[in-house]
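In this view, the complex is presented without one of its protein chains, the others remaining in place.
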Amino acid sequence: MFGLETKDAKLLLLVVALTMLAPFLLNPFPVDSAMAQFNAGYPDLMQRFVIFGIFAIGFNILFGLTGYLSFGHAAFLGVGSYAAVWMFKLLSMNVLPAIVLAVITSGLFALLIGYISLRRSGIYFSILTLAFAQMMFALAYSVLTPITGGETGLQLALDDPRILGTSATAEGNIPVPGLFGLEMRDTTEVAMGVWSFTFNVGYYFSAVIMLLAFYLSIRIFRSPFGMMLRAIKSNQTRLNYTGLNTKPYTLAAFVISGMYAGLAGALMASMDPLAGAERMFWTASGEVVLMTILGGVGTLIGPVLGAGAIKYMENIISKINSEILHSWFAFLPDGFEDFIVAIIYPFVGKGWHLTLGIIFMLVVTFLPGGLVEGGQRIAKLFKGKKADANGPKGKTEPAE
Amino acid sequence: MSKSDVTRRGVIKTGALAGAGLALPTYLSAASHSGFTNAPTGSTVTLGFNVPQSGPYADEGADELRAYELAVEHLNGGGDGGMLNTFSSKALEGNGIIGKKVEYVTGDTQTKSDAARASAKSMIEKDGAVMITGGSSSGVAVAVQALCQEAGVIFMAGLTHSNDTTGKDKRANGFRHFFNSYMSGAALAPILANNYGKDRKAYHLTADYNWGYTTEEAVRTSTEAMGWETVAAVKTPLTQTDFSSYIAPVLQSGADVLVLNHYGGNMVNSLTNAVQFGLREKQVNGKNFEIIVPLFSRLMARGAGANIKGIFGSANWHWSLPDEGSKAFVKSYGTKYGNPPSQAAHTCYVQTLLYADAVARAGSFNPCAVAEALEGFEFDGLGNGPTLYRAEDHQCFKDVLVVKGKENPTSEFDLLEIVEITPRGQVEYDASIFGGELGSCNPGA
Amino acid sequence: MDAIILQILNGLDKGSAYALIALGLTLIFGTLGVVNFAHGALFMIGAFCAVTLSRLFSLSHKVAVPGETDFLGNPLMRDVPYIYDVFGEATGSAIIDWAVPLSILFAIPVMIAVGVIMERGLIKHFYKRPHADQILVTFGLAIVLQEVIKYYYGANPIPTPAPEMFKGSADLGILLGYEANSIIYPTWRLVYFGFAAVVIGAVFAFLQFTTFGMVVRAGMADRETVGLLGINIDKRFTIMFGLAAAVAGLAGVMYTPINSPNYHMGMDFLVLSFVVVVVGGMGSLPGAVAAGFLLGILESFASMREVINLIPGINQVIIYLVAIIILLTRPRGLMGRKGVMED
Partner (left out) sequence: MSILEVKNVGKRFGGLQALNNVNLSVQENSVHAIIGPNGAGKSTLLNCFVGKLIPDTGSVMFDGQSVLGRSPHEINQMGISRVFQTPEIFGDLTVLENMLIPCFAKRDGAFELNAIGSVMNQKDMLERAEEMLVDMNMADKRHMHAASMSRGDKRRLEIGMCLSQEPRLLLLDEPTAGMARADTNNTIDLLKQIKEERDITIAIIEHDMHVVFSLAERITVLAQGTPLVEDVPENIKGHPKVREAYLGESA
């Protein structure tokens, strides 16, 4: 199916189902219930899930397959965003040219930086990529302000030239990014009983692109090229003495994963036409590393899961404030309520970083294979109970 | 938490989705255009408080959040009413906003444009916030303001001091109560001339980003107009923590004044470093060497400890102001939280009240109606004397404080003393000088 | 010339902090083979040892000041440290004044304990795991430590001044025959440089001249062989971790008067110190120290306005630029050994 083996095709279908039904799956709690706080089915977060999924999938092609740990990958995301916003400013609000230009630009940057950085391996490679990204961040934030918008970020203005399109709408506003008239921000909300579900054009557009990116990554994993990349991670010496030149392989992987990052950056800009320099800061590069490791390095689905987990924490846990906590535990006796709230409070809201740190430590200590390993363990439990009924859900295996 | 079912320009065929073998929707919201984004339909209205909760400005964000909670309490008729009693407009009745109880959601800007927009978006898309407010830096303010313009909600800026916010990056849906770099320069210059003379050589250290640029320019222009000479202006990286290599050459340059166009952590470190170098004990050109910090924040100034004593700067507001509005605010804030409010807390509190008042006067939450009510609005009793929300750029014009680090603080909050209240007339400027286009208000759906 | 001397001083001073942090990082890496992203957090905890001690000294009770009122109109309460009651005001205030240097004594046992607990409780389970896992777990730990500090001390910087006698600056220019005010340097920074030199010297002496140090150095070179000799290298490595933590902690303690400490100061240093370690060459202690000073000095020169005017933005990127150039011309940094961390 789709030129994939059955196992991979099943995984792809599962991901298709998950992304297409995401508006339902992410909004499992009725709107007025106390648990509605945990609903993640609103456009911005859903978009972020898939966009960072793309970023992590691409990163995994480099890190998961070749073992080369780039610590400056966010730079390509930033370059992609800037390129896309410039296309919006100068050419048209259609997202396609912006995405194409962004992918090309970030690919070129990746080619240059990769060519230089790949002259070294191991931590020396990591530091070289980090150094390039930090330089790009620092310059974008300061001296390159005319090109990048500096601290504020590059944003659209009412006087942008925009060759194929208008500078401003009839109402005097800045036009919004779209795809042949379909605006990315268009949203339809459907209420069903006590539930409410949101369907957003931008999300579905990004989700389709993510599926393509995911499909492509499966193909790469299973291709001779992917096999060579895994061979690089496993034993470069043997590969060299087998007549293969590792440099173009790693460089190709670096450029491909840089283009994935650029694609993610362009989509971010398409959903929200602003490109900020912080996107290139080392913590942003670190974040994608953490997403990939958290989900499961070198697995197909892991990076997507990792991206989802971190973005969920950042956007949902960080919004739980003490007022919300009190409303949850209001049924308890007063003193006890305060006690429970006092215990939970440091871990939510502004303490979400703490929870994130603890989760990193727990996952890496007890689930060395990341969330994917957790899924496999659960799957095993199920398998034990009902012997191979339809294959357990969420079953994913490392690429090896 | 209630949430309204609202749609913005739904073009997806809801029928197709509904027909996909799912439970039949009880309510297709696409059918009911409410006229603007997140129009409150129930008995409550949700406001979004978007403040830094992690990162270096977390404490300032916490102070802003406390002010918002206080404002909500007062709007809903709780507490002692605070500035509602001194506010010149009497449209607010303590029954929420036009009868709707005020609820709020909070988010973390992380002092990053991206994170701030994500947080604001979630408030608008998920929680149905009809107004977003807060923030502790200009980059965030400008980014979130642009987002609110697109989404069709009102943005009431928190602490943002760059000229750009209501200058080249102004938006019709955005409003700023806080003062800006230009006003700082205009207010400071005469005081500096009086205290330090008209024959001074200034050395600027400037944070290398937008706010730093506008502040340096404002202070340079206004001091040079008085006869000061600018010896040098050096840009320092945002991520710099140790400023020694920037401060070391200052004495050799022949300058006798050092202007630190830094804010927050940068300011604390550069000021501490400058004092370490003993600059303030030096005599140059036969004059005492002086240091100036154009924008003071009492909260952050605490980090610099005794180093701020005797240093001039400007501020939007300070808790020791003697007017009735300030006193009422300090009293209700201090009673509730045990410490005096910061200027960030003040501006956030006032912005919330101003928004609520504008809704009450307009009789609608429609952003365009609110904007109309705010534009050109003259008011008093909120702490800075008679104030105008200028229609052309949505900037408030009011008195500006020139402050000085106190020599003998009586407590950890008592760090600044007010040197002069610069009257509004002295800091006004033409709305067109910073460029940019306001555009027209966007009600969203 | 005087400008150049000043920047060299600045560079040495900045370099001291880089070198101290990088030294500990390299010790941990070289002995245990662990990439410790929590090392910056150890530096931060050291700084907060100083904050904690000065707060302990300043623990106060309230005494009303007659005739004055606070911002709410209540009688003004003034803080009187308990330490005044015990030692009298003069000795008491002297103790508070000397809180930072005294914190060294406090920080050493605390940091060693923190280091040993960290190693035994967490890091030792990660010796055989990939570097990526080590990075994730230590990064997680760094976040946790940071958030705990933030929870108790807030996000704002906390002023922690040097003793009165080290405040202000020394005019070194006069000593060298320049005009007054041409080379002014803060006294405490000179103290910091001296302190760093002593600590670095002590660590090298310890490794060079003690049996313990010899075993550790042998272990750094070839862990398995030393293990085969029946030497319990693990226990020694645990102690090394404690030592590295103490070095980072002391660097933090003494840094507090230079810049008021805040909870994210460790993260601010983390990336830079990794760059320093790698430029020095993974696993090389002299390399780490040399790279620390080299980058410190270059950073200082790049921030001179004559240089910035020539190449705008150079002060923003100098460290990274130098790192790239060094890594491209010297594959394993200044003094790195072959085969370390290259796969």
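We call the chains A, B and C, going by the order they appear; numbering starts again at 1 in every chain.
The rule we apply is simple: a contact is a pair of C-beta atoms (placed from the backbone, for glycine too) under 8 Å apart; a residue touches a chain by one contact, two chains touch by 3 or more.
All of these numbers come straight from a predicted model, not from anything done at the bench.
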Chains shown that the absent chain touches, full complex: A
Among A:Ala252, A:Val288, A:Ala309 or A:Leu325, residue touching the chain not depicted: A:Ala252
Touching residue (missing chain; options A:Ala102, A:Met228 or A:Val341): A:Met228
Chain A, residues in touch with the chain not shown (by the definition above): 3-5, 216, 219-220, 222-228, 230-231, 233-235, 237-246, 248-249, 252, 256, 400
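Methods note: only the chains that are shown with their structure count from here on.
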Highest C-beta pair count, chain pair: A-B
Rounded Å distance between chain A and chain B, as computed from the means of their C-alpha atoms: 32
Distance from the mean Cα position of chain C to that of chain A, given in whole angstrom: 35
Chain B, residues touching no fewer than two other chains: 54, 58, 208, 235, 237, 239
Per-residue multi-chain contacts in chain C, two or more chains: 316
Complex contacts: residues of chain A adjacent to chain C: 63, 67, 69, 116, 119-124, 127-128, 130-132, 134-135, 138-139, 141-144, 236, 282-283, 286, 289-290, 293-294, 297, 346, 351, 353-354, 356-361, 363-365, 368
Residues of chain C touching chain B in the complex: 2-3, 6-7, 9-11, 13-14, 17, 65, 68, 70-72, 76, 78, 150, 154-159, 161, 167-169, 181-182, 184-186, 188-189, 257-260, 262, 264-265, 268, 299-300, 303-305, 308, 315-316
Chain B contact footprint on chain A (complex, rising order): 31-32, 36-37, 39, 42-45, 48, 138, 141-143, 145, 150-153, 155-159, 168, 171-174, 176, 182-183, 185-193, 196, 198-199, 201, 272, 274, 276, 278-279, 314-315, 318-319, 321, 323-324, 349-350, 352-353
